[in-house]
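Only one protein chain is missing; all other protein chains are in place.
We just call them A, B and C in the order they show up, numbering each chain from 1.
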């Protein structure tokens, strides 16, 4: 523990340095820089291990912020085997897939004035309220093919993905790649609100627990497992809790978060704490990166895919 | 805006000061103290307004931390009309209701050693793994009465509450008081994992969208509305999004959170941002208190019930 | 470590509950509530131990926020033996002592408009720029008695305190009680800027290191020591580093902070880390409370002085 073997190597920055070289420089540093470099090592090992089943947890408003293509490209490149996310990220993915945009805005604004202009705000992103009309038309049209069925949430999302054309869409990419998307709180989104409205006049039952069997089967059958979790919330917990009823535990775990452990919530819980539950393995390689994931996720992905040399 | 009318009054602390008197002292202060005092004013007005429908959002590990009785007493006193929470809080409520305990522990521990001792950790709370056996027996027994039905998540939680005896239980108190508990991501908890296991040999369909109609009816029919949200996550978003498809918006809104706006997620979003969406009204009284809710919730509740003079 | 001896006792809140009773309820809880209750135990023990020399570190904009009387009363009651603070807190203490006010404002404002109205903002506190004219007149008048001397920063602050009349002033209370105030970065304040302007036409030398001897003598001669630190910054480090060149270490240490350990700075460093340096003793009682000190300091002080039963 107290061995003094690796001196801090101070980062040297040169013009035109690549992200991979920057991470190499950070690998001799401490604090967040050192942790990020270590996370790149872990993510590289995780993607390089062929038999590893890779889970990706996506919380936070990552799609409105511009992280959509990173996720969809990771899916298309085969780096995500299971995606667990929030309804909101899927809502915003569909909006973009319909050719509608989110806009760069500001957080220093008069929100009442925005409302009067029918602009919704997500921190410094602006979204015209009229986009929701197109979204709702699309969803109702899509749902109309589903009457008189009992399906799972995963099946509902696969169905939506099958109706999209946009190759950069997360839902479409997952559909094309046959990758399941789980979204335990789908009700908690406009996709859910529209499903409720559809159900007023149609018989559609979305069974909340229906997709847990296939999710658990994936976990149960996996030889080796790894999880990259962006934010906490339901996606993080849902991925980790899978190990409570299977004999496995995660061999790799990385979380990118702004939450700290001290308020006690699961979102900010350390990956060490997850070891006490048997969710993360005793010999797992794990790392937490504190900070805004719109900065740390692109860095992590850029350095990792450069190392494994294959993303296009 | 730039009028200088209210000088800062420096807080004076006296021995044996009551919480209400302390909040009065804080009302002349700025930063968190001033915001907390303002939140007490808002919560007092919200509880005093008879026609106001009061929503309570409960995220975070509040039950393991010791906040359970505060919630159940608020329900029993009639201060909560609708509770939206996480599966985890309900899991830990049932554990306590079965006479099992959470224990004071430490966050400075060896989690591998904890695991070997079959103790699960939630920050500085310890939970013996064997408690889950009793919990699972209880849940399976409770579920066994539900075969061959299609029910909503709210109905499932009401059913569980009806089987508990503990007056301090949130589920039992809600059952007794006929207060609905919504939990959109119930799958994301041991209650959900056990429902999945039960479904392996039984026909139970829990319709993910089934309880949205009654939830929306409550929102639609409310004359006046208020929300107190502890933490963010699904409970916060689910409460606020209800206003997107009703003509109403919240008249009162208070959030106790450790999340900041800058990472862009909904959990840390300001209540002003919610105004741009029409979730919180233009003339609403709203306040965000930053900090650990195990400190700020008891303070808020203690001062408010002292003012309205009725909690027992 | 993994003994399960103390079940979580869920807090029960009753109308008209006192702060001390609330802390008693929190003592059975976890997370921030449990930590706060433990800090009250430690602070009570620290104030009750007669031979204990009590250090108080005051960073952050605590005086503008309304915490001034709490500090000055602690001094007058004999609960602070050494105060280490920032220049800014002393600047705002003098402003109030001159009968000038800080005002409750808002953080949601147009700062350019504020500037045009000659109002300076400190988060949600407003300060009229004209107050600085009175402050500067007072300081120049006070400094004029100090020409041709070499004095220490502590002596300069004592001198300023001797010219104030306001019993609620921190500087005046410290002067009356013969309590030293150390402020290593006094240049970093308007008191410093005015000293610089005074020096343009006068010979006044304030020796940066002159008061370290008396400070170190206090540390060296102390039998037992305790530190309550509000915020980090220079006050925290200056208090703790004293133990690097004395054979002592702190027997009690409490910090109220919003900084976390992970960015690596001293402000957020744990008190355990301070043990590796020998600043905090191996058997010390120590506690960190995360959160806004305008909430946690009044709570801590109210409960502690109620227990020791003596503050007036």
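Simple rule for what comes next: contacts are C-beta pairs under 8 Å (C-beta built on N, C-alpha and C of every residue); 3 or more make two chains touch, one makes a residue touch a chain.
No experiment lies behind these values; they were computed from the predicted model shown.
Only one of the listed residues, C:4, C:114, C:177 or C:308, touches the absent chain: C:114. Contact with the omitted chain, checked across A:46, A:59 or A:114, is made by A:114. The chain omitted from view is touched by exactly one of C:30, C:46 or C:186, namely C:186.
Mapped onto subunit C, the interface with the missing chain covers residues 59-61, 64-65, 88, 107, 111-112, 114-115, 119-125, 150, 153, 184-190, 192-193, 195-197, 199-200, 204-210, 212-213, 216, 231, 233-234, 237-238, 241, 244-245, 258-269, 272-273, 275-278, 282, 292-294.
Remark: the residues of subunit A touching the chain excluded from display are 1-2, 4-20, 22, 25-26, 28-34, 36, 61, 64-70, 73, 96, 101-106, 108-110, 113-114, 117, 119, 122-126, 128, 168, 272, 290-292, 294-296, 298-299, 301-302, 305-306, 309-312. Although one chain is not drawn, its touching partners on subunit B can still be listed: residues 30-32, 260, 262-264, 290.
Everything that follows uses one rule, which is that only the chains that are shown with their structure count from here on.
Shared numbers divided by all numbers used gives the overlap of an interface; between subunit A and subunit C this overlap exceeds half, so the copies present the same residues. Subunit A and subunit B, compared by their mean Cα positions, are separated by 25 Å. Look at where the CA atoms of subunit B average out and do the same for subunit C: the two points lie 35 Å apart. Per-chain Cα centroids separate subunit A from subunit C by 43 Å.
Shared interface positions of subunit C, i.e. residues touching 2 or more other chains, are given as 30-32, 290.
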